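Shown here: the complex without one of its protein chains, the others still in place.
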Amino acid sequence: MAGQVDALFWFMFSVSALICLGVFGAMLVFVVRYQRRPGNEVAQRLGPTTRLELSWTLIPLGLALVPFVWGAKLYLDMARPPDDALEIYIVAKQWMWKAQHPEGQSEIDELHIPVGRPVKLTMISQDVIHSFYVPEFRIKADLLPDRYTTTWFEATRPGEYHLFCAEYCGTGHSRMTGRVIALGPAEYAAWLQGGPTLSPADQGRRLFQQLGCAACHETGLAPNLQGLFGQPVTLTTGQTVTADETYIRESILDPGAKIVAGYQPIMPSFAGRVNDEQLLQLIAYIKSIGPQPGGQPSGGPPPPGPALTPLPTPAATGGQAP
Amino acid sequence: MAERRTTLSGRSAVPTAPGLGGHVAAERPPALAEHFETLEQQHGVNALGMLVFLGSELMFFGMLFTVYTAYRLRYPEAFAMGSRHLDLALGGINTAVLIISTLMMALAEHSALRGERRWLPRYLALAILLGLLFLGIKGLEYYHHAQEQLLPGFAFSFSGPAAEQVQLFFLLYYAMTGLHAVHLTAGIGVACVMLALAWRGGLLGAEHWPLEMLGLYWNFVDIIWLFLFPLLYLVGRP
Partner (left out) sequence: MSATTLPAPASYATVSYGLRSWLLTTDHKRIAILYMISITVLFVIGGLAATLMRVELLTPGGRLMDDATYNKLFSVHGIIMVFFFLIPSIPTVLGNFLVPLMIGARDLAFPRLNLASWYIFMLGAAFMLWAIFTGGIDTGWTFYTPFSTSSSTTKVVPALLGIFISGFSSILTGLNFIVTIHRMRAPGLTWFRLPLFLWSLYATSVILVLATPVLGMTLVLVALERVLHVGIFDPALGGDPLLFQHMFWFYSHPAVYVMILPGMGVTSELIAAFTHRQVFGYRFVALASVAIAVLGFLVWGHHMFVAGMSVHAALIFSILSYLVAIPSAIKVFNWTASLHRGAISLDTPLLYALGFVGLFTIGGLTGLFLAALAIDVHVTDTYFVIAHFHYIMVGGMVMAYLGGLHYWWPKITGRLYPEIWGKLAALTVFLGFNLTFFPQYIMGYLGMPRRYHVYPAEFQVFHVLSTAGASILAVGYLLPLVYFLLSLWHGQQATANPWGATGLEWQTSSPPPPHNFVDKPVVTSEPYNYPTREPAHG
């Protein structure tokens, strides 16, 4: 795609250069040749001009259609990402980029992508208008605060590429830069597994927001999860269970299994929508807002968690089997 | 370079001639400004000037109309709700008031043309009074809105969903009717000046010209209201 944009550019450059050579050349020749001097004190009469003028009206008009159609076709291609594109979310705020991979990885001011695979970015801004610009990919799209915008590209070579914010957004605009890092498929898969990422609890927090959990769990429609982890929970059946990892995992995948007393069975199931890694992240998050030694829910950065205990099989917990 | 080339084309291609409409002072009517040739030219200039001015005024209002329309299409329920909080009765009365005032202005022009020295100031005064009545009623409406806490940015409270968009409706309502009221006030001011002139016997016959300019302007202010009223007051009313 970038190559095609360049092809159009060089075409226009060539035509423009020819026009410039023609016009400037003619100007130079005329100015030299028709200087006012003895023998050329008076200008020569102009003949009829209409035919010439019509030709240099209509020919440029026709010529102009070429870059229009060509540019439009490429633009339409840019507006239609392939169906199998890898979807990555971008959130911009003054003055940083946040990328969220579907596999759970998230990054700040960097975007790792696989080579040879179309990548579609779904983007939104948290404050003012920004613009996601990767010059070497020849793509650019504004990020608006109230709606998602999209762009897509496919890296053809591994490497690191400049990422710039291209819509003035305030003091730190020129520092809102980053890198797009294209990796070969194997390296990309490896990167997804490990490498520097945010802590699972932070990722879980993000997921918690992204999956819409807060819409119920922070508004009173569903149990408040602050200070919940590890505490006893009374169910509608009268039973009491402990809110541990298993309980939480089950509540996400099969919410109807256990309903907390005093609440309606309205939570949708997230089975199929979250993988285990994400479940772990959500659990890590809920742990991080669990009861703290001082008795208050944590409001600061999540404490470095101990290694997660292996999950007991569902049959080992109390409660009804589904 | 000591001397520029002399005019090779010989004499200028534009032979000057003794002027038309020569400068004998006694021939120039006192109303004729010194940079014009004839009264007819002066009148033509003033009329065209007023029309061009009204063209630019149209674009001022047009911009607000466009923004209003864009948001009305985007938030139809909220705008309908806002519109229902406008006083249709007062708005309707005001529409009639303005139309009649335009009629008075037209009658004033008519009397001026026919040299009717007594009627001209009367019609002018009526037009002014009706204009002031319009402003008064508008002020009353604004006062009611203020009492209902419908002043965007200052004191706005609206219970119900889409309060933000209702506030936007009211901001645009104030902007559009406010701009209109400012224009009407300016027109009233000029009309008062004309009234003073008419009282002393001016603006009659051949001198009615300024009044005709005011008439054009007054008509414009009326026409703008005739678009404002349905756009703002008649949204979502069956």
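When the chains are written out, they are named A and B in that same order, and each has its own residue count from 1.
Keep in mind that, in the parts below, a residue touches a chain if its C-beta (ideal position, glycine included) is under 8 Å from a C-beta of that chain, and two chains touch if they have at least 3 such contacts.
Predicted, not measured: the structure shown is a model, and the values here were computed from it.
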item: Of A:174, A:224 or A:264, the one touching the omitted chain in the full complex; value: A:174
item: Per the touch definition above, residue among B:53, B:119 or B:227 touching the missing chain; value: B:53
item: Absent chain, residues of chain A that touch it; value: 4-5, 8-9, 12, 16, 19-20, 23-24, 26-27, 30-31, 34-36, 40-47, 49-50, 52-53, 56-57, 60-61, 64-65, 67-68, 70-76, 78-79, 94, 127-129, 131, 133, 135-136, 138-142, 144-147, 149, 162, 164-175, 177
item: Interface with the undisplayed chain - residues on chain B; value: 1, 4-10, 12-21, 34-37, 41, 44-45, 48-49, 52-53, 55-57, 59-60, 62-64, 66-67, 70-71, 74-75, 152-154, 164-165, 167-168, 171-172, 175
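Simple rule for what comes next: only the chains that are shown with their structure count from here on.
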item: Inter-chain centre distance, chain A versus chain B - centres from mean C-alpha coordinates, in Å; value: 51
